[in-house]
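One chain of protein is taken out of this complex; the other chains stay put.
Here the chain labels run A and B in written order, and each chain numbers its own residues starting at 1.
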Amino acid sequence: MSRKYSITICDGPTCLHKKSKELGAAIEQCLKEHGLTDKVRINLSGCLGMCAKGPIMIINPGYTIYGGVTAGDVAEIIEKHIIKNKPVSRLAIEEDHLYNRFFRVFGDVNFFGKQLRIVLRNCGIIDPESIDDYLSVRGYEALARVLTEMKPSDVIDEVKKAGLRGRGGAGFPTGTKWFLTARETSDEKFVICNADEGDPGAFMDRSTIEGDPHSVIEGMCVGGYAVGAKKGFIYIRAEYPLAIKRLEKAIADAKNEGFLGDKIMGSDFSFDIEIRLGAGAFVCGEETALIHSIEGHRGMPRPRPPYPSVQGVFNKPTLINNVETWANIPVVILDGAEWFKSIGTEKSKGTKVFALAGKIKNTGLIEVPMGITLRSIIYDIGGGIPNNKKFKALQTGGPSGGCLSEEYLDTKIDYDSLAQAGSIMGSGGMIVLDEDTCMVNIAKFFLEFTENESCGKCAPCREGTKRMLEILTRITEGKGEDDDIKKLERLGKLIQKASLCGLGQSAPNPVLSTLKNFRSEYEEHIKEKKCRAKVCSALLGYEISEKCIGCTACKKVCPTGAISGIQKSRHVIDQSKCIRCGACFEACKFNAIKRT
Amino acid sequence: MLTPLEIVKKKRAEAINRIVGKGYLSTKRVYVGMATCEIAAGSKDVMEVFQTAIKNGLTDVYLSQKGCAGRCNLEPTVEVVEEGCIPVKYGRVSRDMAHQIIERHLKKGEIIEEWVIR
Partner (left out) sequence: MKKVKITINDKPYEVDDGQTIMQAADKLGFHIPRLCYHPKLSIEGACRVCIVQVEGMRNYVASCAYPVSDGMKIQTNTEEIRQARRDIVELILDNHPEDCHTCERDGICELQRLAHLTGMRHRHFEGEKKHYDKDLSSPSVVRDPNKCVLCGRCVRLCSEVQNVHALGHAHRGFRTAVMPAYNMPFSESVCTACGQCINVCPTAAFVEKNFTQELYPKMSDKSLIKIAQVAPSVRAAIGEAFGLEPGRTMELQTVAALRRLGFDYVFDTQFSADLTIMEEASEFLERLQGKGKLPMITSCSSAWMKCVEQFHPDLLENISTCKSPMSMMGAIIRTYFAEKIKKRPEEIVSVAVMCCTAKKYEAARPELMVNGLPAVDMVITTREIAWMIKSAGIDFVNIKGEHFDEPLGLSSGAGTIFGTTGGVMEAALRTAYELYTGETLMDIEIQDIRGLKGIKVGKIVMDGKEIRVAVAHGLGNASKLLDEVRRDPEKYHFIEIMGCPGGCIGGGGQPYAGSNSIPLDEECLKKRAEALYGLDRNKTIRRSHQNPDVQRIYKEFLGRPLSATAHRILHTHYQAKKPCGIIPRELQVR
């Protein structure tokens, strides 16, 4: 028997402060009295963004929002709304925020309850290939409002006031960037959307474009109006064919409806967007390398200053932002900067999309307000570590980020706090690691990626990452030397501080942060030649336990003849001959071989 | 001359009309997730099942696709929404399950609890 109603109570800090906890208890009690416990589901959600009118309670279906609800009102709401289907008008409030749409539609609040979907407001709700769907959810109203009622400088002021920071990873204040580009005088200016998204395993931008391409287009149009550009480029990696297809359709549809092209919606503003495809280089996500790539040159970064806002693509002032930043813009315009800056922490406003992956029950794409703790993400939204394993580390920011150990779980997410903890926000990758993960191997994994993707221009990154990788590989193969950790730290700090671009400057982060938080693992690898997570195969010892029934399967596959024993009795591995290939471990059907 | 704001409001009204005209409010709305990750998990097959059923005469259903729903380990997802009811989200939907959803939920109104994502 499924529930007929769901009541969602806001569990955000402001509503909690206004005593929303008592509401939950009161509702449960009331439902029990009426025998409705089976028919109504109670959910707790994170901050719903309507703090001024809290405590907030939403009743679905019908999406009725009640504000200022106290425990005393509960009985009335249950009797009138739930039982008699008549909403209580004195408590109901009207809120038509873009971001709350998912509460009307989504069923599983357990996952979405603590999220606040601004960028992903339409993902999973509308058909991304239908401009009608986008229009029906107030699409292009932000652009229309800007063209009707706001001057370019008004738009920039609004974005500045909202406190939006670049979501590509660096977190540069978006309003300031728009201001710097707008104040340049030039015959031509450009707007670029960075959809290269090279972080392995990151797909925030892909999902945004595949789920709601028009939001990016609308954001870029507003940006073009604000800085005085007539042409925009979307630089998207060629490995996203579906996103490219949907983007192409969206642009064509927008042109048809008059939202792109000459004299948009009858105004004096003309704007066009061209798609440019990447060709498989991670470094082309760096803004100056991206610009060179669009110009037809090799995708290599250049020193800054001059910054792209002064001298960008084709040497003209260019405004370049990440997909997520652009997708935030229509909401900032329509729902207002005042509201936007009420979400998040003091220095990091708004929400962030994260791709939660790794050893966690609920993997997926989440969008949470800044300020939520890592613990909340992993245990509340993510559902915790599966198979009863112990949490070991959280890797944030992709190959440019760091690994945070358990002591950082109560860090509140924002740009500065993550940087202080030794990692970075990055573009939003979040990988959960449990006790079966070897931190040295993880560092090596990420460094392999950045070493491979280095553009090769500057010596510290090109040569330095290779040397760091050589040292790490030796360590995982059991050939670590005493001064390896010192060398890694010396090289790491050099590459961080001397590299030309962000790729090099952040490439040593996984190594340095794991050295800081998990130094003992490195020391074990080097001095004791042991890998406690039993991952580095060269460091594993194999032993046959008493479970052995003497089937000789392992003896048959051992390439060095290190296993001896007669049939039906316990076999033995000669450690001096064992080359740690693991073939016996794979062959044993009785789980008798232990890895040590 | 209409202002851009007036133009967009007019376009929105027209769009909503078109959507409602296709039965958005009056039917069961079925959304199949069609992002790259969903397709990799097999949602194209699931979509085909629904499309074939409609071609073969299944009425009262508004079939649409949606973008990434964010539930990576539970893909493919299918959502069935009726105006006035809490939406029902099915996870890990296979071809067989899709057939069952058509028979049991769409035709008979039975919500298949074991497959619902809570």
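As a working rule, a contact is a pair of C-beta atoms (placed from the backbone, for glycine too) under 8 Å apart; a residue touches a chain by one contact, two chains touch by 3 or more.
The structure displayed is predicted, hence computed values, not measured ones.
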Check: shown chains touched by the absent chain are A
Out of A:G67, A:P399 or A:G464, which is the one that touches the chain we can't see? A:G464
Looking at A:K21, A:R302, A:K347 or A:R580, which residue reaches the missing chain? A:R302
Please pick, from A:N452, A:S520, A:T560 or A:Q575, the residue that touches the omitted chain in the full complex. A:N452
On chain A, what residues meet the omitted chain? 281, 283, 298, 300, 302-303, 305, 451-460, 462-467, 470, 487, 490-491, 494, 496-500, 505
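Basically, only the chains that are shown with their structure count from here on.
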Would you mind pulling out the distance in Å between where the CA atoms of chain A average out and where those of chain B do? 26
Residue set of chain A touching chain B in the complex reads 2-6, 60-62, 105-108, 110-112, 120, 122-133, 135-136, 138-141, 143-145, 147-149, 203, 206-207, 210-212, 240, 242-243, 257-258, 264-267, 357, 361-366
Show me the residue ranges of chain B that touch chain A in the complex, using the header's touch definition. 1-9, 11-12, 15-16, 18-19, 31, 33, 35-37, 39, 64-74, 79, 81, 83-89, 111, 113, 116-118
